[in-house]
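Here the complex is missing one protein chain, while the rest keep their positions.
So, subunit A:
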Amino acid sequence: MRDQINRLARKIPTWPLYIGSLIPPAWYFYAGVTGRMGVEPIKAMEHAIGILGLQVLIASLCVTPLRTYARINLFKFRRALGLIAFFYIVLHLLVWLLLDVRIPSQIIADLYKRPYITIGMAGLLLLIPLAITSNRYSIRKLGANWRRLHWLVYPAVALGGIHFVILRKGWQLEPLLYLTVIGVLLLIRVPIARVIPSRARST
């Protein structure tokens, strides 16, 4: 099973992922304009693309643990996942700016007065340098610093998860589940947690 997945992954190119990633936002926009996203299409689009961005970002964080703990190698897709997540989150921001709020004074006020907006924005800002350096040239040029820089994805995804939890009224299950998954994905990267399973394996 694992070998099959790995063999398949080696065969599939990454470009269809990029093309395919255009389908959901195109569909959301079409559905919103044609009344297929309910009676409040702007919020529906904002939510759908926000969730998708978070899901893909979380998926990109699963690549390394999948290899470490399940020896499933999907590394070649990691960059695509990160870039697609970034693309979705930028669209999420654009929906907010151009369709949702629109009023410049309110946009500015929201950015510093609303903790969930401030936190989401911080998450997005952290992703910008990562998106810019997600290419072979930057990896070569930055050397060890590239890994250091891309460590920023951890605070970015955590901020995205917190953003989700606090924008809902009360403590709701769905965003808390996302935050838990994020917490687990970050915790298993803490060195001490990595030591335990490797010891368990050697005995």
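By our rule, a residue touches a chain if its C-beta (ideal position, glycine included) is under 8 Å from a C-beta of that chain, and two chains touch if they have at least 3 such contacts; residues count from 1.
To be clear about the criterion, contacts and distances are computed from a predicted model.
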Name of the absent chain as recorded in UniProt (options "Protein-methionine-sulfoxide reductase catalytic subunit MsrP", "Oligopeptide transport system permease protein OppC", "SLBB domain-containing protein" or "Ferredoxin"): "Protein-methionine-sulfoxide reductase catalytic subunit MsrP"
Contact partner of the left-out chain, one of A:106, A:145 or A:180: A:106
Residue among A:66, A:167 or A:186 that touches the chain left out of view: A:167
Residues belonging to subunit A that touch the chain removed from view: 32-33, 35, 38-43, 45, 94, 97-110, 113-116, 166-173
